[in-house]
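Worksheet: one structure, shown below.
Here the complex is missing one protein chain, while the rest keep their positions.
Naming follows writing order (A, B and C), and every chain is counted from residue 1.
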């Protein structure tokens, strides 16, 4: 079973050299800490920056330089600033290679729900609907089950949707799972996790074909 | 009767302080030479400049700095450069206060034809259709009759249209004429031109109410 | 020079009750602090504020919310403000939530004279309810309209007396697309210089979009999430 850093580490292995990547809040943010050696990626922050770097050193924070989570950040060499319309032109125009975000629920057809819980205060979708509607490739980083122990991988989402048919891959503490035309397909098991464990935690249809390898987490 | 410079001079009297103005090719270009004292206007060139200034001195031409007529120009203090999409955002968004352009024909309902003559080589409409469709205020600068002696102020345009119901005022060598809901309305006579001269040269309905003043051309 | 006004009070003098206003900024980054303070002082009520976020308690639009000056927020994310939540749940405040990219493009469309456009954001979700849906090249899109306002209030780093603006770092955000989107656009800047001092190649917002400009008295530039790295 993976911890949050483990999930981030596994997702980081999906990065390819030259990728432009948008990271959501939560586990996705951790991916930046685990970029494989020899791979160079550029992070897009939808509030208007390419080349988002690490947090500034204390005393070097700049109120004019934040990321989409409103955190103070820095910019990398080769980065650029732009306005929100241009930022979403990049996103909507499918220039971002990979979007990594969290979810409350994912359906076996790739629908995603991650912005609203009926009866609770609605904070808003921010850029999530734009991101999921237009991403060339979306990986969801999330826990396999919610706090009540219920599966978040469902035949159909029960919460209000953020987007339809958009998720391509899910990485949880238990497994790597792809969305295929026939439903969830198990790709890898987390270290020490059995196929049965994953089956039990997955409410949607789970396709298991042949031997399922345990994932390698390079350090 | 006015010469081309006279037409430009009369039109220049329509300029108000702070106006953003787009000048078409031909007579409109001459308007820039007759800006009344105490009036400051900014010329927009739709290829991507605000603050278009006069032609450069010989030897100071810059191939990277041209106007929409592809002529080498200069930029005034407070000017700016931008791309074509932004340029037409200004035009389409009705941020340009006044558009001055030439025409082959204008109808009594304010339709304008100025881009295409059937049977002749069609060069294209350039930015004219965008300009006429979105201008807050359009003044047409043209000769009252064409080379064949036929009126260019018609009940209905005979040439392919550039835009519908858009011209507000026409200044010719003979007169200043407004487009009203009831047709062409005579506002001013050029020096030495009679109302009858203007009536004869105008094929569309011409409203003549009361005494028509002769225009004053301040120097 | 006719665009230059003395201060925020003069810039917003004709904003009245029930006006609709664009307010630039993302979170607290690049917000028109001086105009917000002037609106709070003036006490106009029933405002509809179009802004990506709603400020925090005691700062940004949070100041106007606290004084019950806001009738409606049109935003993409309003999660940072407990007073907002209270007013929303009690029914005092209306809120329209719009995907962030759609919000930015609707403002840009208003400035650019484009009454409607198609975007895939929100297709198949409640955002698409009641909206026209159409397929282009095998993908589904919804139609969105321009988002105009009575006033657009934005903030830039440097400005000149002709209204030309330059933004700094990630403050460009919604300030640029909102420039010219309202009937009257007001820009407050940290430094106002005479026309001709800014490089025409480096101007982000050409002056034609700006009707009034002034140098703000004070910019607090509060940081919402101060995050730092340890020195190695």
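Just so we're on the same page, a contact is a pair of C-beta atoms (placed from the backbone, for glycine too) under 8 Å apart; a residue touches a chain by one contact, two chains touch by 3 or more.
The shown structure was predicted, so the numbers you read here are calculated from the model rather than taken from an experiment.
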Point to revise | Among shown chains, those touching the left-out chain | key: A, B, C
**Study point:** Which of A:59, A:77 or A:181 contacts the chain that the document leaves out
**Key:** A:77
Check your understanding: Among the options A:92, A:123 or A:169, which residue touches the chain absent from this view?
Key -> A:92
Practice item. Sort through B:24, B:48 or B:78 and give me the one touching the missing partner chain. Key: B:48
Exercise for review: Would you mind spotting which of B:69, B:102 or B:155 touches the chain that isn't drawn?
Suggested key: B:69
Revision key, fill the gap. Chain C positions in touch with the non-displayed chain are 105, 109, 112-120, 134, 136-137, 139, 141, 145, 166-169, 200-202
Revision key, fill the gap. Those residues of chain A that touch the unshown chain are 17-18, 20, 42, 44, 49-51, 75, 77-82, 86, 88-96, 134
Exercise for review: Considering the whole complex rather than only what is displayed, give the residues of chain B touching the chain that is not shown.
Suggested key: 45-49, 54-58, 60-73, 75, 81-85, 87-88, 91-92, 111, 121-130, 133-134, 160-165
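The rule we apply is simple: only the chains that are shown with their structure count from here on.
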Study note, to complete from the structure: Of all chains, the one whose CA centroid lies most distant from that of chain A is B
Practice item. Consider the two chain pairs B-C and A-C; indicate the one with the greater count of contacting C-beta pairs. Key: A-C
Practice item. Would you mind pulling out the distance in Å between where the CA atoms of chain A average out and where those of chain B do? Key: 56
Revision key, fill the gap. When centres are defined as mean Cα positions, the distance from chain A to chain C in whole Å is 29
Practice item. List the centre-to-centre spacing of chain B and chain C in whole Å, with centres computed as mean CA coordinates. Key: 36
Practice item. Would you pick out the residues of chain A that each touch at least 2 other chains? Key: none
Point to revise | Numbers and ranges of chain C residues touching at least 2 other chains | key: 108
